[in-house]
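One protein chain is absent from this view; the other protein chains keep their places.
Labels for the chains are A and B, by order of writing; each one numbers its residues from 1.
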Amino acid sequence: MNKNGPLEYDYSVSKLFIMNALFVGAIGMLVGVIIAWQMAYPGLNTFLGDGLAEYTNFSRLRPLHTDSVIYGFVLSAVWATWYYVGQRVLKVSMAESKTLMLIGKLHFWIYFVSASLIVTSLLLGWTTSKEYAEFEWPIDLAITVIWLLWGASIAGLVGFRREKSLYISIWYYIATFLAIAMLHLFNNMEIPTILATSPAGETMVGAWWHSVSMYAGTNDALVQWWFGHNAVAFVFTTPIIAMIYYFLPKESGQAIYSYKLSLLSFWGLMFVYLWAGGHHLLYSTVPDWMQTMGSVFSIVLILPSWGSAINMLLTMKGEWQQVASSPLIKFMVLGSTFYMFSTLEGPIQAIKSVNAIAHFTDWIVGHVHDGVLGWVGFIVIAAIYHMSPRIFRREIYSRSLMNTQFWIQTLGVVLYFTSMWIAGITQGMMWRAHDEFGNLAYSFIDTVTVLHPYYTIRAVGGTLYLIGFLMFIYNIYKTTSARRVEEDELQNASPMGA
Amino acid sequence: MFHWLEKHPFFFALSVFVAIAFAGLVEIIPSFAQASRPLVGTTPYSTLELSGRQIYIKNSCNACHSQLIRPFKSETDRYGHYSLSGEYAYDRPFLWGSKRTGPDLMRVGNYRTTDWHENHMKDPASVVPGSIMPKYTWLYTNEADIETAYAEQLTVAQFFSVPYNTPIPMKDGSSKVIKMADSIAEANADALDEAKVIVADMKDQSIKDAVANGKIPEIVAIIAYMNSLK
Partner (left out) sequence: MDIAQLQAYGYFIMTAGLAIGLYAYIYHLYSKRKDADGVDYENYSNMALRDDVTDTPVNDASSDKKK
């Protein structure tokens, strides 16, 4: 930055994270599409030949898919927006402090290196088996460092701020930081096996990266799903709400419908969310009262979730023509709608009698994906579309490409969740069906073969979403060389080319 | 007070933390005071079984197979007695899974044999027509990592007092000792002895030869683990 020039926001860290989000997002979704086709056509498990079967088979790729989209794509986007929104609403530039800039850069590069280690280790099968916390202890330590660096950056920007009050988005970022820190530390309590000594005095026995969970059996399950559920909450919900509370008002030029409601929903969400983890363990061996608590709080969770969602939608009050005219607003409005939909579907699945059918089936997979593809994916895409013209000082390359992308991806999401609903309920009902003599009506394999058409439709849906995502990357890539724009074009609605 | 919180980020963060940590505090910490006790007859895993369990985890078998039988007639008809908390006392990590693309495996040792697994893992569709499970051919060539399994036994024995080398009461009033070796060499020898029992029921000559030569292919270890699930 020119030392004598006027003070400007510095988006260099944000830009790095955006590029990473695009790159890892494409990989993670590609892996997702591959494993979706593998479920429909198992021959594809050896798509790179029998020699590499170990590394191309469904079970090795599945954690790679989940972890790369959660921690590669979404977290990158969360940080890209943090280094963008954080500066703007606190009115501090990263350029004002060399230390802050260094923290930001370190944050990115350590994260980037760790991400490559994660990919390698998962392909090699180095895993603790805990969903979304598969990483072994050395990577867990690296994650802790990355997290602390983010914490330092939050503390730094908040500490230097010119705006005395913290905007609601900042609240959500802080909550994300705190909750994930707590969840990560407690769920990954593990003892590296190299610490043990054999009676013969041998030390450092076996693989150096292997570890054993501090918790056993039911306790381990309890901690894992307290983590698993809330990792979803605090990666897929709170930072995404942080994004939309900034990007929707900014892009539309409309003030948040009710700022008070946003504050209330925040506290409601904070208090209620953490209780709901028990709904992953209904009818398991954890104490009954925890299961009931999980169910009840899941229902209560509708309130703060809808509080935020309605607030977002009503922000567009009187300006609905923008939904028709701007594809960027379309992404955000449909994203909020999917949020409402998903936060209603989740509590329904958490009702014990519904869960008896839904648990272990594809309906759960469908629920996750209408949330992540419809809500998280769309808001992240919208956020990156909004930031790009401001970061590159250029207009978005093509509005019509954006529109096409929007409709292709929407079709993809709809195909995905409808097929998974049918698949899940079909399977759940077939598992429990008895004939007139009280015997099981179907053998297990009957409940697998019947799903083939739905698995195929789902794979088509996923492929459409991936195609849309590739169009998105192309659009952003072309934006970097599109028409230059002036400062005053960047006030609200993002400038777009034809 | 509220206003004050909103402008003091540190105290704001502190109160957010209290709100989110509350659930864990009430739900999780007290239940740890009552650490799960093993059911009578539940034993820790032997070296070869534990190695098999590590292979199960390495290949994310838990991504498609649960190990949790819910208390419904349809599930107990299909898989056996519903799961009890004490049965999992030695499971680190737990392997309940969250999706049943394939059937539950909690008690698979009761109704599947070594021979069945041997054929099934090589080509699932040849045993169960229509199966969408991938072929796990590399299990027949990769060697099991017995040392890491032994390291895990040492760790759980030292840090969590898992009762190896001590008599464990069984349901019929007798007792059983699960052995943990004194050295790596002994652990390898013990695992090989276990492997010989498994391999006696197997047909694949190359696996039989490998074990005769003192090697343990992954398939033998994972079958030992499968057979232990009862």
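Heads up, the rule we're going with is that a residue touches a chain if its C-beta (ideal position, glycine included) is under 8 Å from a C-beta of that chain, and two chains touch if they have at least 3 such contacts.
Remember, it's a predicted structure, so these values are computed and weren't measured experimentally.
Enquirer: Out of A:Gly28, A:Pro42, A:Pro192 or A:Gly268, which is the one that touches the chain we can't see?
Expert: Only one listed residue reaches the unshown chain, and that is A:Gly268.
Enquirer: Tell me which of A:Lys260, A:His434 or A:Arg483 is the one touching the absent chain.
Expert: A:Lys260
Enquirer: With the full complex in mind, choose from A:Trp126, A:Tyr246, A:Trp363 or A:Phe444 the residue touching the hidden chain.
Expert: A:Tyr246
Enquirer: Residues on chain A that touch the omitted chain in the whole complex?
Expert: Touching the missing chain: residues 6-9, 88-89, 91, 93, 161-165, 167-169, 245-246, 249-250, 253, 255-256, 258-260, 263-264, 267-268, 271.
Enquirer: Hey, which chain B residues sit against the chain that's not shown?
Expert: 2-4, 6, 19, 22, 25-26, 30, 33-34
Going forward, only the chains that are shown with their structure count from here on.
Enquirer: How many angstrom lie between the centres of chain A and chain B, each centre taken as the mean Cα position?
Expert: 29
Enquirer: Residue numbers of chain B touching chain A in their complex, please.
Expert: 6-7, 9, 12-13, 16-17, 19-24, 27-28, 31-32, 35-36, 54, 57-64, 66, 68, 70-75, 77-78, 83-85, 87-103, 125, 128-138, 142, 145, 147-152, 154-160, 181-184, 186
Enquirer: Enumerate the contact residues on chain A facing chain B in the complex.
Expert: 38-39, 42, 45-46, 50, 53-54, 57-60, 62-63, 125-131, 158, 164-166, 171, 174-175, 178-179, 182, 186, 191, 193-200, 202, 205-207, 210, 212-213, 215-224, 226, 267, 270-271, 273-275, 277-278, 280, 283-287, 290, 293, 356, 359-362, 364-365, 431-434, 439-440, 444-445, 448-449
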